[in-house]
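Only a single protein chain was left out; the remaining protein chains are all shown in position.
Up next is chain A:
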Amino acid sequence: MNGTDVKPSVAPGVRLGQVSFVWRPLIVFVTLLLAAATFLVFCVSIGVGDFPIGLNRVIATILGRGERVDEFVIMDLRMPRALAGLVVGIALGVSGAITQSIARNPLASPDILGVTAGASAVSVFLVTVSGGTATAIVSSVGLSSAALLGGLGTGLLVYFMAWRRGVDGFRLILIGISVSAVMEAITTWLLVTADIRDVAKAQAWLVGSLDNRSWGEVRIALWCTLVLLVVVASVAFQFKPMHFGDEIAAGLGVRYSIVRAVLLLCAVLLAAAAVSAAGPVPFVALVAPQVAMRLARCPTPPMVASGLVGALLLIGADLVARTALPISLPVGVVTAAIGGPFLVYLLVRANLR
């Protein structure tokens, strides 16, 4: 189903001991280019603000050779936000690439696994229901950790509900949709009954935002994402047949289903970590793998490139949200406002070619 306009090219295979892959120069080139662009936007984003800092000074400070004033502004004030953007973008991009590959459906973003809906329901509950246990939970574990647990819990619930002598991609999607519907209904009901000022607070969170990040909030997402990326990288190489469909996959044996389960779990955790740091930023998980796939002319979403496109999209959108508009909007509004038309543009261009 993926990549209607992209034909897999016949490319030479490469084997290095246990690891074998198809040598595609384009994807390496695109990935390097994306990495460079991401780093550049990351540095620009740190430099821009009420106290502008030049690009060379930003890079020097990141490398540990900056002046003391710059060090304070960059490392203490701006780095958490920029890192949050980077981490959330990568997490969403990779999570989207995994789910889209496994479900063989480009609409199968992590949202469908219930993660974002569950995290949102927990957060909106904590924001709108004041007093008693809600306040106690927020003060002891923090809003973002509670959201992480909510997203993770919902994701696992979907996964285990879909388990029936193995997990079938289609069943997973249907269960995910129904669990998400329940979580969204709870969220809607909480919003209907809540005080309007709390609703505004919840709504700002619901759209996805990088405002006022501190090191404490970023740290969890950062470590989760790093560990998960290592796991994904180590199993992904054995997972080339994931887009061939369930029948062929079943023929490849038990090892395959374990690997797929591990990857799905990683996708859920990555999405939960992202939501805990920035709220359910829309669209990045859906669009980043699709863009990466088209840039690299791959038949399936490439993992690394998807993560980089996600980071580029999120940091760039945050930059726009802070600077280009008269009022400061949450980053989620901008990712959607840029990403939506961009996806449409890609479609139209692919059709006209």
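Heads up, the rule we're going with is that contacts are C-beta pairs under 8 Å (C-beta built on N, C-alpha and C of every residue); 3 or more make two chains touch, one makes a residue touch a chain; residues count from 1.
Definition applied: contacts and distances are computed from a predicted model.
**Q** Looking only at the UniProt record of the hidden chain, which name from "HypC/HybG/HupF family hydrogenase formation chaperone", "Carbon-monoxide dehydrogenase medium subunit", "site-specific DNA-methyltransferase (adenine-specific)" or "Iron ABC transporter permease" is the right one?
**A** Not shown, but named in UniProt as "Iron ABC transporter permease".
**Q** For the chain that's not shown, point to the residue among A:V28, A:L55, A:V69 or A:A200 touching it.
**A** A:A200
**Q** Based on the whole complex, identify which of A:P282, A:P301 or A:G316 touches the chain you can't see.
**A** Considering all chains, including the one not shown, the answer is A:P282.
**Q** Can you name the residues of chain A that touch the chain not displayed here?
**A** Spelled out for chain A, the touching residues are 1, 4-5, 105-107, 112, 161-162, 164, 170-171, 173-175, 177-179, 181-182, 184-186, 188-189, 191-192, 196, 199-200, 203-204, 206-207, 282-283, 286, 290, 327, 329-330, 332-337, 339-344, 347-348, 350-353.
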